[in-house]
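Missing here is one protein chain; the remaining ones are kept as they sit in the complex.
When the chains are written out, they are named A, B and C in that same order, and each has its own residue count from 1.
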Amino acid sequence: MTDVELYHNDYENKWCPGCGNFGILEAMKDALAGLDIPPSKALIVSGIGQAGKTPHFLKCNFFHGLHGRALPVATGAKMANNDMTVLVNTGDGDCYGEGGNHFLAAVRRNVDITALVHNNKVYGLTKGQASPTSDMGMTTKVQGKGVILSPFDGPSVALSLGAGFVARGFAGRMDHLSGLIQAAIRYSGFALIDIFQPCVSFNRRNTWQSYNESVYELTEENHDPADLDAAFKLCRQGDEKIPIGIFYQKETVSFSDRIEVLREGPLVSRTFAPARVQNLLNTY
Amino acid sequence: MTDVELYHNDYENKWCPGCGNFGILEAMKDALAGLDIPPSKALIVSGIGQAGKTPHFLKCNFFHGLHGRALPVATGAKMANNDMTVLVNTGDGDCYGEGGNHFLAAVRRNVDITALVHNNKVYGLTKGQASPTSDMGMTTKVQGKGVILSPFDGPSVALSLGAGFVARGFAGRMDHLSGLIQAAIRYSGFALIDIFQPCVSFNRRNTWQSYNESVYELTEENHDPADLDAAFKLCRQGDEKIPIGIFYQKETVSFSDRIEVLREGPLVSRTFAPARVQNLLNTY
Amino acid sequence: MSIDITVTVGGAAGQGLQTVGDLLARVCHRAGLYLMAINDFESRIRGGNNFFQIRISDAPVNAPRQPVDLLVALDRRSIREHRPRLSDRGLIMADAGSSNKGEKGEMEGVFTLPIRDLAKEAGGAITANTVAAGACLAILGAPWDLVRETVEDFFSGKSRKVIDQNIAAAEKGHEAGRSVKFQGAFQWPDGRERKGRLLTGADAAALGALAADCRIAAFYPMSPATPILVSLASHIDRFPLVLEQAEDEIAAVNMTMGAAFAGVRAFTATSGGGFALMTEGLGLAGITETPIVIVNAQRPGPATGLPTRTGQADLPFCIHSPQDDSPRFILAPGTVEDVFNTMVRAFDLAWKYQAPAIVLVDQYLCDSMFIALGEMTVPESIPIYTITDADMPDPSAYQRYAFTESGISPMALPCAGQALVKVCGNEHRVDGHITEDATLRRRMVEKRQSKIPAMRGEMRPPSAHHPDAETLLVGWGSTIGPLREAVDMLRSDGMDAGCAHFTDLWPFPAEAAERVLKKAGRRIMVEGNATAQLGALIREQTGIVADGTVLKYDGRPFFPREIADAVLEQTR
Partner (left out) sequence: MSIDITVTVGGAAGQGLQTVGDLLARVCHRAGLYLMAINDFESRIRGGNNFFQIRISDAPVNAPRQPVDLLVALDRRSIREHRPRLSDRGLIMADAGSSNKGEKGEMEGVFTLPIRDLAKEAGGAITANTVAAGACLAILGAPWDLVRETVEDFFSGKSRKVIDQNIAAAEKGHEAGRSVKFQGAFQWPDGRERKGRLLTGADAAALGALAADCRIAAFYPMSPATPILVSLASHIDRFPLVLEQAEDEIAAVNMTMGAAFAGVRAFTATSGGGFALMTEGLGLAGITETPIVIVNAQRPGPATGLPTRTGQADLPFCIHSPQDDSPRFILAPGTVEDVFNTMVRAFDLAWKYQAPAIVLVDQYLCDSMFIALGEMTVPESIPIYTITDADMPDPSAYQRYAFTESGISPMALPCAGQALVKVCGNEHRVDGHITEDATLRRRMVEKRQSKIPAMRGEMRPPSAHHPDAETLLVGWGSTIGPLREAVDMLRSDGMDAGCAHFTDLWPFPAEAAERVLKKAGRRIMVEGNATAQLGALIREQTGIVADGTVLKYDGRPFFPREIADAVLEQTR
């Protein structure tokens, strides 16, 4: 096991004190250390938002791109070099709002990526507008009358798209979350972890307290992750009891494994064969 | 009942002979006639693709916009004038591919729109590339090795988003489809009808014959449209038996009905009150 | 101008700088003073270092100054950041609570007050910013009853308890502040006659939209455009108005188009990256001739760039996107009055010519507070540019894209009568159906382009300050305040300087521009971008090559002195 300190970065952290993101950050470090993936072997791709800033706060290779577009960047990078461990840090707005279309495609494409959705049910970085996961009725400075759209639930949608690894975490259960992240990284294919993350600055509904009171961990006794119908039902449970853990897992063949040419090694390591191009050109 | 002939348009139809779209077109006319909605009272919004051309081929008000963007245009139009009956013609690529993010939002927003997804499981107008709904393994000129993404199922995703009206139709059952369209128009809220539509030019898998052999109509006996779990299961049935009909229906409050100011009448009919603006200005 | 004081309030995000700033500005406004204030903040919610800087005067001021006369430091870092800018008469006031930490010598010459302690006494640490505001105002010499009134007013939406706590906090601050001797303190006017209106550019844009009878705004949050929507949202109860947060900017612009097509004035607001996503829709508005208004609130790019800072670097992008040519208006107002009036004009022009209108503002303009002295005219009525069945000989023969001399086809609304309205983003026939015909295509392009001469005719010439000067500074958009003050500085330095400022940028008023620019012996472009974008446009459109440039692209607003100095240096 790698020393967690190896992931320490001295770039100033810019999150609010008390933010749920700190729990996610620590869980990530713990998970990478636990799996013995040193900083130089992991690539973290992120979008824009508080969640998107995550890779600045741990030591790693990163590509911090556009709002909503982390998944396609990660997909391209993984296509180019499928030896890399690729993680994505994205917000609920980033992933399910601006980036909704890429989320749909990422699940279907089943690229071997671990997607961590920092779900604070609000647009944090832009000062508290509603996000796709905001509760109905939540008021904000622009949603003065309260949110009237029904909330987006990432796990349900992923399941409906045939996802092979769907989990929910909570920023307040670091060890549990680290376990989920490790399972997700080990999973070959697209792995979604939707993580409840309190935003102490803008979300007065979904708080540390409310989550601490309502989350419970899934165990072998209370849930079978091979049962799709049960997984759907977990998503639909109300706010009183919130299950965390792996909702659903099945074996799938990942994107890379479905592409013959990638089985011979990562594209980035292949060599250029000018004669082959010349021969092809000569057929014209 | 209005005369179906009223919807006849003499603009040249540009679909291939034998295309499933003709069935959808006739069902639309029949449904509008059946509900006594004359051409001047309906607005049809469409995207780009063969499906997107639909409003040119019947008499109506229409806005034929960009690839993937029919739903937001329809939403804006309905916000401006919620007295209009608004229908959307969109393709599987248009709605679930380029426009995927708008599809997600439209379901959540629950605007009172009827969305007809002409699902031919292929990109028709651009000559036969795979679409989000294409079967795995289907080969095309660019998917030479066959499709490797798992197919998108509109009804499942809509259900996972909490949709209130989810149906599947088949272009070869005109009367049945007309009934679905009528129910969808009558429904107050976002109504999805995913319509299997044979593409005789580019799809050799999902043919008239295969559908004719496998579709069966849902009835009171074999399905309860109030049962969400059952609805999910209908989506997951294999290709041997394909249910058509209303998968799921529940009462919801539509977008317009959730907005106080719209209850006083459509925005387009309100009057300008300069004094009110002046008063407000004077508070600065 | 006998009063010209700059007060900077610095602190971390989350310390309530905005409240301090608002209180200072409102007190000054209520007293009948003039002011302008900028907001400088990082892209984070807590921590870091932000500041609010207000310039107070007894004469109109429309630009920030760099030297700080009074620094109110809510944290230690603000002392480090701003001390170098302190003026000769400058004073630093900080919280006594923070005086024990920090580098050696850092607190030298800093006057401390027990702000946090006073706040706790008043009703809680949360009122520290009100204590600071009270103290700051006392240091400036503001009378207590004026401060009290303003605080009462400012918190009037809150509970009585909150109001009283804040009044107590302000009072404690005011009492403590009175003991501080500050050379810049001045005699406050008694009259309480407010000069003009106090508002931000974002407020002005929101009010302008309402004055234009806008009823739908579809948007996706993005700095620095969001404050426009926040301002608009605060008025939602008084108007037939729907504000919808879209799933992304693509949806926002397409919703706006749907709304306009159905007959309601609608707009969207965004910033560069969001505007990029809207460009395909902009083209759709172009070919379908749908009257939409887009506010592009500029910030430095490309990509995420500096999300909370200012810049003026989207001009050619707005002119030339998306693919192919299509007419549009581009207007870049300079003052808050201009923002308001330009919004009204933008809607009017869009609907009159059935073409999209883009209003270019920026973070500096949106987030700064100004006193508006000029006219902000609410139209008495909104011209109706659409037709109904009654206006048609035969509604069933209605053709949305009928050829006319002006290029403008009579626009009817869907479901408003018997006329069917058919709109299409493919090239189309006069009836709105798709065409592939070469001749018709040519004619439709020409129809759309034929609106341009009349559109250009609507464009106002650049406004000038000392138009006959030998050296002409040339700018656009939000820089008008700094430009004019720089000109005044240069003139008092003995230079024959003037400036020309463009609000109306497209269709470019080439002749008017040429007339104004040709007169000068030397033209210097002053722009908030790295490549002198307006300079390039002027050369393209008139052949005139600028003789120099003063360019700023660090995300901060222009200060008049720095413009004047750069000009002096270039012309020495």
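Here, contacts are C-beta pairs under 8 Å (C-beta built on N, C-alpha and C of every residue); 3 or more make two chains touch, one makes a residue touch a chain.
None of the values given here were measured: they were computed from a predicted structure.
Engineer: If the hidden chain were put back, which of A:Ala77, A:Ala115, A:Ala130 or A:Leu228 would touch it?
Structural biologist: In the full complex, the listed residue that touches the missing chain is A:Ala77.
Engineer: For the chain left off this view, which of A:Asn21, A:Gln50 or A:Asn101 is in contact with it?
Structural biologist: A:Asn101
Engineer: Of the residues B:Pro39, B:Pro132 or B:Gly179, I need the one that contacts the missing chain.
Structural biologist: Only one of B:Pro39, B:Pro132 or B:Gly179 touches the chain omitted from view, namely B:Pro132.
Engineer: Tell me which of C:Asp117, C:Glu149, C:Asp389 or C:Glu427 is the one touching the absent chain.
Structural biologist: Checking the options C:Asp117, C:Glu149, C:Asp389 or C:Glu427, the one contacting the hidden chain is C:Glu427.
Engineer: For review purposes, identify every residue of chain B that touches the missing chain, sorted by number.
Structural biologist: Residue positions of chain B that touch the missing chain: 14-17, 48, 50, 65-68, 97-98, 100, 123-127, 129-130, 132, 141-145, 201-202.
Engineer: In terms of residues, what is the contact footprint of the unshown chain on chain C?
Structural biologist: These residues touch the chain not displayed: 42-43, 48, 250, 271-273, 275-277, 279-280, 282-284, 286-288, 298, 300-309, 311, 313-314, 316-317, 319-326, 425-427, 434, 436, 438-439, 441-442, 445-446, 449, 529-531, 533, 536-537, 539-540, 543, 545, 553-556.
Engineer: Spell out the interface residues on chain A facing the chain that's missing from view.
Structural biologist: Touch set of chain A with respect to the missing chain: 11, 39-43, 45, 48, 53, 55-56, 59-66, 69, 71-81, 83-84, 101-102, 104-105, 259, 261-262, 264, 267-268, 270, 272-274, 276-278, 280-281, 284.
Definition applied: only the chains that are shown with their structure count from here on.
Engineer: Hey, which chain ends up farthest from chain C, C-alpha centres compared?
Structural biologist: B
Engineer: Please work out the Cα centroid separation of chain B and chain C, and write it as a whole number of Å.
Structural biologist: Comparing mean C-alpha positions, chain C is 41 Å from chain B.
Engineer: From the mean C-alpha coordinate of chain A to that of chain C, what's the distance rounded to whole Å?
Structural biologist: 37
Engineer: Quick one: chain A and chain B, Cα centre-to-centre, how many Å?
Structural biologist: 31
Engineer: For chain C, what residues touch not just one other chain but two or more?
Structural biologist: Expected reply: 236, 247-248.
Engineer: Can you tell me which residues of chain B touch two or more of the remaining chains?
Structural biologist: Answer for chain B, listing residues that touch two or more other chains: 101, 104-105, 259.
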